[in-house]
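A single protein chain has been removed from this complex, and every other one stays in its place.
Moving on to chain A:
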Amino acid sequence: MNAEDIERLKTHVAELEQQLHVTKAILKRAESSQTGSRDAAQKASLPLGPSLHNLLLLSDSALPLGSFAYSSGLESFLAHNKGGNNLVLFQQFLKLTLRSMAYTNVPYLLASFRDPLALMELDNDIDASTPCTVQRRASIAQGRALLGVWEKAFATTARKQFAEGQEAMAALSTFAADLRAAAVSSEKLPVNGHLAPLWGVAAMSLGLNLEEACYVFLLNHAKAVVSAGVRASVMGPYQAQSLLAGEALQKLVKENLEKVWFLQPEDAGQVVPAMDLWNGRHELLYSRIFNS
């Protein structure tokens, strides 16, 4: 026999050894499954609760508040600043409207969350502090819609799931009853239904914490304005989404919240005087897509 044959035999032995190894492994697995040592199906328990579910529902654009009808002064702003680059103007407006909303509305949200029983008083005070008819209309319409959504959709489930929110839920039902009573009485309405105080109490009843409630409120406002921008042909939907997802907006929302975190409602005020003018002059626009 020569060297070639030896090599050939050696390779053949290696192959046979490999096959033996594999077959031995299969035999072992077959034997072990025979004895029935199957792993018990592990049950996973995830930390996902009803408060996360409610948070996601409150942040949904499909929440039937009618927010799509209000541009928060964007339409008027663009009409007063014709002839510029609309996208640049829009970004400037977004900063101003977030700042204005944070200083005029968020303090009432914080106060009503921290003390749901003061809802009636806060509602009157925010009404007294919102002199612009256009802004009042928008806030009241959305607030009352929120109250309606709460009663028809959220109330029954929330009552079962959140025992600690009972006080807040009671405040909401009393407020709703007062609103109905005031609607049929002939005297002037002392109950209005503004969005910010109702949002605070509703968020508390739905198990959200304060930071989430405020963040969602301000982000919803940003989303509404951006969506209005898309419909006003300022930008396309992808550009809009990149604005919303961008780091600049995240920083803006967080910074504005931090600035007003300790502000009491009686210290709240307008920080962007021009916003009152743009909102108020919305009625003077010749053609309007939005209600505000």
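Here is the rule we use: a contact is a pair of C-beta atoms (placed from the backbone, for glycine too) under 8 Å apart; a residue touches a chain by one contact, two chains touch by 3 or more; residues count from 1.
Note that in this section contacts and distances are computed from a predicted model.
For the omitted chain of this complex, the UniProt record lists the protein as "Urease accessory protein UreD", which is one of "ER membrane protein complex subunit 6", "Cytochrome c oxidase subunit 2", "Urease accessory protein UreD" or "Phosphatidylinositol glycan anchor biosynthesis class T". Here the missing chain is touched by one residue of A:H53, A:R231 or A:R281, and it is A:R281. Where chain A meets the chain that is not shown, the touching residues are 76, 79-80, 92, 95-96, 99, 103, 124-125, 127-129, 131-133, 136, 252, 266-274, 276-277, 279-281, 284-287.
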